[in-house]
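Working notes, beginning with the structure itself.
One chain of protein is taken out of this complex; the other chains stay put.
Order of writing sets the labels: A and B. Residues in every chain begin at 1.
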Amino acid sequence: MNPHLVLRVVSKLLIPLIVVFGLYVHFHGDYSPGGGFQAGVIVAAAVILYALIFGIENAKQAVPTGFVRFMAAFGVLLYGGTGVATLILGGNFLDYDVLHPDQAHHTGQHIGILLVELGVLFTVFSVMMAIFYAFAGRAPDIPEGEW
Amino acid sequence: MIELLAERFNYIIVIILMMTGLYAVVATGNLVKRLVGLSLFQTSVFLLYITIGKVSGGQPPILPEYSESYGGSNAGETAMAAASPAAEAAEGAVSQGEALQNTAEAIYSNPLPHVLILTAIVVGVATLAVGLALVVRIRETYGTIEDEALNQADYAAENARRSA
Partner (left out) sequence: MTEFDWTQLLDYALMGMLLAVGIAIVRLRNLFAAVMLAGVYSLISAAWFVTLDAVDVAFTEAAVGAGISTVLMLAAMLLTAREAEPVKAIRHWAALIVVSVAGAALFYAVGDMPVYGDPNSPANAYVGMDYITSTPNDIAIPNVVTAVLASYRGFDTFGEVVVIFAAGLGVMLLLGLNPGKKTGGEE
């Protein structure tokens, strides 16, 4: 019946794992290779895999285009807002030390890096999704014979 | 001469790869293939930067989890918190010294090119997408993505406009 049965089953198993791995890469980026750029691309790759297997319309229900547009701008604002917050607290732009009084353990630096990397994650993920939607929305569906 | 080149084999390979990409950009008329050639060129530039940052015998620039200076170990910290500020400062100085010693033991590759290229890769795919979007629009308007056909279509349109 379904010509892509293996693809569907395997991808259903893999997609949650890819998303979890992307989040691990993001939040463990201080201690091991990783960070917002890599995590954003990996999570976007998971959603793109979903869209390739189950169709672009289903993917748009899971990750709506409005959400993508909002998050792309929100990531940039979160990054810039962290910088503005440090300015308001009396430091230089993106000088995270002022974010937390605990100077001995550099907690402010850790908070700042986390916020900034979250901004990177949101923007990279959303821009990758927006680009994919823009191209895939125009592409004709691949006929069955071409697989 | 041979030794001079053998010690710099990375530049030679990078230059050959770069020229492969440049050849694809100059020689082909197909716009999608030109972008593929451009991304070959781009990747070889990344390789140039990263090979310059390599230090022989080095490790990836991820430091070991040296204890105190991360504020991770709790037992010693809480004990010190009760002590006088002077003692705490002394403790901090010691742990910082240890940390420096730890980093001096191992050789690390230069992290700066890694940072520059890491961001450049993601920016590269975003700009590649802009290029591909332009190609898609050109195809929709002209019906072709071969540059000679595009030129001919432009000349024809120009001649038609002049004669009208």
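Note that a contact is a pair of C-beta atoms (placed from the backbone, for glycine too) under 8 Å apart; a residue touches a chain by one contact, two chains touch by 3 or more.
Keep in mind the model is a prediction, meaning the values are calculated, not measured.
Q: Could you tell me which shown chains are touched by the chain that is not displayed?
A: A, B
Q: For chain B, which residues touch the unseen chain?
A: Answer for chain B: residues 4-5, 7-13, 15-24, 26-33, 35-37, 39-40, 43, 46-47, 50-66, 69-71, 96, 99-100, 102-104, 107-115, 117-130, 132-137, 139-140, 144-146 touch the chain left out.
Q: Tell me where the left-out chain touches chain A, residue by residue.
A: 25, 29-35, 37-38, 41-42, 44-45, 48, 52, 65, 68-69, 72-73, 75-76, 79-80, 83, 93-94, 96, 105-106, 109-110, 112-113, 116-117, 119-120, 123-124, 126-128, 130-140, 142
The rule is short, and it goes like this: only the chains that are shown with their structure count from here on.
Q: Considering the complex alone, what residue numbers of chain A touch chain B?
A: 31-33, 35, 37, 40-41, 104-107, 124, 127-128, 131, 134-135, 138
Q: State the interface residues of chain B toward chain A in the complex, per the touch definition above.
A: Residue list for chain B touching chain A: 60, 62, 65, 70-71, 92, 118-119, 121-122, 125-126, 129, 132-133, 136.
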